[in-house]
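Shown here is a partial selection of chains from the complex, left in place.
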Amino acid sequence: MSTASNRLTRALSLLDDLEPGAPQRVKANLDTFHADTAELVLGYAFADVVGRDGIDLKTREMMTVAMLAAMGTAQGQLEFHMRAAMNTGVNREEIVEIVLQVSVYAGVPACMNAITAAKKAFEAAEKG
Amino acid sequence: MSTASNRLTRALSLLDDLEPGAPQRVKANLDTFHADTAELVLGYAFADVVGRDGIDLKTREMMTVAMLAAMGTAQGQLEFHMRAAMNTGVNREEIVEIVLQVSVYAGVPACMNAITAAKKAFEAAEKG
């Protein structure tokens, strides 16, 4: 197996930890765009960076949720990472605290949009 | 003592945990702007929100650093929170990981600016 495909395999494995079943959906979406994208972009994001040691995956997802909520430019991915955060062990109380902290650093509208995303993740978690 | 001043007292106490000596400097800066600002803004940020239970201060600072680096609009405060993160127990390896993760969610220029801020915090930590 080539280095490139190992990198993609590791990326998809981490993505499966974030949301079981996501790798197939995300890879299919990227493959219909262009053949190299999954290896390149997911490989960088998840194999090269997020999969590194030094910070546990739960804490990394807390930071990712905080960043996406603060930036306010990727609501769909914020919803995904709200679910992923809960899948990696972030509980409801912690989601609430992240969302409130967003209001301090990025303002109340960013916080309100994060609340909308969080409520969807709570519902998804309840459905199991 | 009034509720308002209690709120400010609690905010300044947390700010002192972030960087010893910061409360005097920050409060003096705000007081020369307007009398209500320290109580209002620091009170909201640190007493109402960041001082809440549910997430420990070290993890909160990791998220704050990530958010400020991702937003890219407050380099001075990013430098402050890099130092504050280290003061609350974030080590150099963790700072490196946060900064690399910023490149995934906010791009390489945001990561590069965060590296500049991190290196200043490393130097400050070495000087003690």
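A and B label the chains in the order they appear, each numbered from 1.
We take it that a contact is a pair of C-beta atoms (placed from the backbone, for glycine too) under 8 Å apart; a residue touches a chain by one contact, two chains touch by 3 or more.
Remember, predicted model here, so these are calculated numbers, not experimental data.
Displayed in place are 2 chains, all sharing one sequence; the entire complex defined by the structure file totals 6 copies.
Everything below uses one rule, namely that only the chains that are shown with their structure count from here on.
Subunit A and subunit B have Cα centroids separated by 24 Å. Within the complex, the subunit B residues that touch subunit A are 44-45, 49-50, 52, 54-55, 59-60, 62-64, 66-68, 70-71, 93-94, 96-98, 100-106.
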